[in-house]
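The block underneath contains the structure these notes are about, expressed in structure tokens.
Every protein chain except one is present and positioned as in the full complex.
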Amino acid sequence: MNELTRIETTLKDWESDQEVRWCPGCGDYAILKAVQRTLPQIGADPANTVFVSGIGCSSRFPYYMESYGFHTIHGRAPAFATGIKLANPELDIWLVTGDGDGMSIGGNHTMHLLRRNLDCQIMLFNNEIYGLTKGQYSPTSRQGTNSPSSPLGSVDRPLSPCAFALGSGARFVARGFDVSKKLPEVLIAAHAHKGAAFVEIFQNCIVYNKDRFDDFAVPKGADDTQLWCEDGQPLLFAGGTKGISLDEPNCTLKIVDVVDGDWEAAHVAVHNTKNRGLAHMLIDLRITPQFADFPMALGVIYDDPRPTFEQSVIEQNAKAAEGKDANLAKLLGKGQTWTVEG
Amino acid sequence: MNELTRIETTLKDWESDQEVRWCPGCGDYAILKAVQRTLPQIGADPANTVFVSGIGCSSRFPYYMESYGFHTIHGRAPAFATGIKLANPELDIWLVTGDGDGMSIGGNHTMHLLRRNLDCQIMLFNNEIYGLTKGQYSPTSRQGTNSPSSPLGSVDRPLSPCAFALGSGARFVARGFDVSKKLPEVLIAAHAHKGAAFVEIFQNCIVYNKDRFDDFAVPKGADDTQLWCEDGQPLLFAGGTKGISLDEPNCTLKIVDVVDGDWEAAHVAVHNTKNRGLAHMLIDLRITPQFADFPMALGVIYDDPRPTFEQSVIEQNAKAAEGKDANLAKLLGKGQTWTVEG
Amino acid sequence: MATLAAEKQAGQTAPEAVVVRFAGDSGDGMQLTGGQFTLSTALAGNDLATFPDFPAEIRAPQGTLFGVSAFQINFGSTAIETAGDAPDVLVAMNTAALKVNLPALKPGGLVIADSGEFTKRNLDKAKYDTNPLEDGSLAKWDLLAFDISALTLEAVKPFGLGNKEALRCKNMWTLGLALWMFDRPREPLHQWLKQKFAKAPELAEANIAALNAGHAYGETAEISGPLKQVHIDPAETEPGLYRTVTGAEAISLGLVAGAQLANLPMFFGGYPITPASAILHHLARLKEFGVTTFQAEDEIAAICAAIGASYAGQLGITSSSGPGIALKGEAMGLAIMTELPLVIVNSQRGGPSTGLPTKTEQSDLYQAVYGRNGDAPMPVIATRSPADAFECAIEACRIAVQYMTPVMLLTDGYIANAAEPWKVPDPASYAPFPVKFLTEKNDGENLLPYKRDAKGARPWIKPGTPGLMHRIGGIEKQEGTGNLDYSPENHQAMTDARKAKVDGIANDIPAQDVCLGEEGGKLALVGWGSTFGPIHQAVRRARRKGLDVSHIHVRHIWPLPANLGDLLKSYDKVIVPEMNTGQFKTVLRDQFLVDARPLNKTSGQPFQIAEIEAAIEQALAE
Partner (left out) sequence: MATLAAEKQAGQTAPEAVVVRFAGDSGDGMQLTGGQFTLSTALAGNDLATFPDFPAEIRAPQGTLFGVSAFQINFGSTAIETAGDAPDVLVAMNTAALKVNLPALKPGGLVIADSGEFTKRNLDKAKYDTNPLEDGSLAKWDLLAFDISALTLEAVKPFGLGNKEALRCKNMWTLGLALWMFDRPREPLHQWLKQKFAKAPELAEANIAALNAGHAYGETAEISGPLKQVHIDPAETEPGLYRTVTGAEAISLGLVAGAQLANLPMFFGGYPITPASAILHHLARLKEFGVTTFQAEDEIAAICAAIGASYAGQLGITSSSGPGIALKGEAMGLAIMTELPLVIVNSQRGGPSTGLPTKTEQSDLYQAVYGRNGDAPMPVIATRSPADAFECAIEACRIAVQYMTPVMLLTDGYIANAAEPWKVPDPASYAPFPVKFLTEKNDGENLLPYKRDAKGARPWIKPGTPGLMHRIGGIEKQEGTGNLDYSPENHQAMTDARKAKVDGIANDIPAQDVCLGEEGGKLALVGWGSTFGPIHQAVRRARRKGLDVSHIHVRHIWPLPANLGDLLKSYDKVIVPEMNTGQFKTVLRDQFLVDARPLNKTSGQPFQIAEIEAAIEQALAE
């Protein structure tokens, strides 16, 4: 995020003149709208906003935003973003990537951006499939996924993008899904975080991996399957009748029943976005087989800022220059010299 | 690891005829000896053992082992190992890499090998520096490291290799250091783990990052600074006078005093190599500023096997072939055909 | 080469060849229609070539210009080598399809359009101000517009489908009409539909009804108007068993055959990319042939894993397109240095950078021949057609294992997707080249992993072999022992040895032939890869006109056949048509110092025969 003057815009101001070319019904449309809804709320300036992406259906995103946009090459968006931000730290950078782009070929760049803590928002559209190349399984596809490249089911164990992000040193990790009404909230929080903000967005690829997230990302049963994490609030779900509690002897999480709203009595844990240990455990819920019956942790799971990379670089550059005379002629003539007389 | 007939060898049998070309005093020598000491203990067969490495001082390792060896290209050893193991699952594969090779350029391949869970041992020689290219800071270098490429100190936040490995889905994570007597033990455990076994080995680059680990990796004070983790054993250190305990309300770890050896009374946690949450926390000790005063967790921190990648691939290949007649002529003539009469 | 339009004008009845293009929305099933029509054409004994041309988008919104998908087929009673320059018949299933494809239609050609689709809304989407079916703008073509949508709905009514599902049968209605037009039996299609919809018999019935209705419509409509039934005689073809094959399929099969001839299991490391993915998909279904497919995390891992597998004794193969091949360059260097076999398939597409992923081009030849750091010679083979791809894949495998070297196999998007009849080869007719791994020390007491055989190849040693432990890597290695060696003489010697080994392949491949025309003369057209069809046809036409021009088509791009230099020098002029800015011509000029002139096209579309014909005429007129 960037602290600049607020600019008044509307959703329409963020629509580019390019025809949107995703499949009808694709979850990307909803995310596009959510972003276009979010930016006016945070007072973003189109001229100061840059969307950077790799390659994939998701990575077409920048074309549809009336802002600056760079649709780069597969997996490398984090590296481009790093150069852009270091060259002009005033720019507000949104990185758009997919589970293939950001976690398969681009995993390393994602990791290094996170550990360096470059100030930007990373939106990883996780549809658990390679959309653009017509449906091969991806590093986040569940085991057994049938696809053109895995006709008998994929055998690879999937990666959890949020676990990977935390392991890489991310200081902000959040989750949302394409059609969620709360997505703008999550994005606003990501933007408010100074540093690299990693947001996994579950996204429905209706052509190649249809309704893959229906077990939690549909209104029906949402109460039981979604755990919206909020800093300082108890980790409740199922309309407040259930909660997540720390199972101390086992150093793990358990579900507890909450009677009459008395969550304290039920030892429901209070969410603390600065607790890394808790974040590790929350992220595993519903995804790790052991926690399959838990709800999916959504919202801001971890948020504990540290100095950003570009800030440190700029400070060091400034310090290096302090009191120095950047005279090129002098520089060229540095060291031991001698004069040949004419 | 591989379950094959035990072969009787001695340390000498594992020494190749190539002159060892590390700097005199380099920690790599000690690791080489430790490995050459370990292999006879596990009954390994030189003809069946392959050392695969990338590029770096550490990656010269294969040349010095009297086994098969492949010194590949920078950062890609995990990918080569994957091909080798899939082509011949009988081979026992040791991957040797450095903090630059495995975590900088090769981070992505390391991650994908870990998530797929290819059966092999990964030894990451972490000297927190690029040795071979003459001393630039690496992704594990501490902030402020002075080096030819960071004359004013590095600003990048360092990566924790073990945290990264866990985040990538590793099922075995361990730590040791070059001159540690216990290193063979750790390697034996890594070898015993069926699946990808990740071992971070702190290594002294005496030329470019001299004695960087002296705060815990020297005999003096070792008791207070080393926490050797053993499955089923209490997490004790300082000669049993101190222990690590779970600080429940904060979901974090704390140091407790143990009086008269009564660690249970002091609520010292019992190490459980199958507890992922605990592993996450142990790994952070001493490294994360918040836990700077804790001892360094060493030994087997996490060990919870899952089916291996090559096993699943082979099973699927076999299943696919089951009952099928692999007749090439038939395959060529498959689909709708027609005959042109002569 | 007579065509429908031409013949019609001349008042004849049996054209030698016809070009038909089916075009519609991506959702209209045009590729399926085209594929089935291709099959029926093949069954009718015509020779044929096809060109599928689909949008870059996965599912473009309905009715948009960029969402148009087309399938062109050229079929006839003589040898067909291209999908045809311009269609004689255009079947336009919607408004946008007409707009996009009309410019290509031959003057006097026939437009068949679904008038039911020409609504105001669709006209807008296709950016038509007025309805072209009505405003007279199609005057220079024959027009047959009728409400295929309505006719289809009518035909499938009995089966109680929803409107959307019912309309999905439109393509079968159209196919029925096409079958009637070219006098084809419907039974194979009935069979196919029953199989395809085995689980939903009512869908099978509905589609069959639509097909029959289209067919019946043809019979009725013939009475008046431009619609005439045409019968194309079977082409004279070598007797034997035939099927259709695409390039991607043929390469996959050729690689399987190559591995079997080498007596090796195959390891395929790939990462999805258009248009290369099809090979991964095909091979993933052939596990019973000793094939392991590995979808890697990226192209680098894919090639490295394949090299690893070769190191371990399997036949390592990897495949990608331009941007992915670019990423593999460093690892290719390692395979060259460690002298391990490897086949790298490049399915070329429009470049540079991401470029035009779904369009075809031949612009990765530079990359293939020269695109690596250091002196890094590597054999390069180019396929000319889907059928040829099978042979080339086998040849690539042979060279890889016999010379212990990576080999690049070039194909392109056009070959990968196009289908053509293929005489099913008999695997027994290929000479096997079984690999012999080294199992014992090869120099008395010593092992010399870099001792070379007569071909200049080093032994292949599988890890796991008792007593042969050794180490290899990417640093320069001592002659013989393979130990690290930085000495000047050794580097010179090894650089020379690597070069000599690859150069020597020139003596182990067939001499270059002239595939049409004579050795020597006024003009030679030298092609490579998928330009074979248009060059061949253009040269044939020119020769029919009495022009002194020959066609040479090069399979072995590197090293070049030993006789090629002399052959080229036997012509006054040499023209090199390429779908790039002149890459192969660089190799020829460098190697033989012949004045090879470029004829370039970089529009992402194959050459038209006429374009090449014009170039021939111009060159000979100069």
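The letters A, B and C name the chains in turn, as written, and every chain counts its residues from 1.
Simple rule for what comes next: a residue touches a chain if its C-beta (ideal position, glycine included) is under 8 Å from a C-beta of that chain, and two chains touch if they have at least 3 such contacts.
What you see is a predicted model, and the numbers here were worked out from it, not measured in a lab.
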| item | value |
| --- | --- |
| For the chain not depicted, the shown chains it touches | A, B, C |
| Absent-chain contact - pick from A:84, A:129, A:201 or A:301 | A:84 |
| Residue of C:207, C:363 or C:411 touching the missing chain in the full complex | C:363 |
| Touch with the omitted chain, as defined above, among B:134, B:210, B:274 or B:330 | B:134 |
| Touching residues on subunit A - with respect to the absent chain | 16, 18, 46-48, 50, 52, 55, 62-63, 65-73, 76, 78-88, 90-91, 108-109, 111-112, 313, 316-317, 320-321, 324-326, 328-329, 331-342 |
| Interface residues of subunit C (partner: the chain not displayed) | 56, 66, 321-323, 325-327, 329-330, 333-334, 336-338, 350-359, 361, 363-364, 366-367, 369-377, 473-476, 486, 488-489, 491-492, 495-496, 498-499, 580-581, 583, 585-586, 589-590, 593, 595, 601-605 |
| Residues of subunit B in contact with the chain not shown | 19-24, 55, 57, 73-75, 100, 104-105, 107, 130-134, 136-137, 139, 148-152, 156, 207 |
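Keep this in mind: only the chains that are shown with their structure count from here on.
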| item | value |
| --- | --- |
| Gap in Å, rounded to a whole number, between the CA centres of subunit B and subunit A | 28 |
| Between subunit A and subunit C, centroid-to-centroid distance (C-alpha), Å | 40 |
| Junction residues of subunit C, two or more chains touched | 287, 297-298 |
| Contacts with 2+ other chains: residues of subunit A | 104-105, 107, 139, 152, 156 |
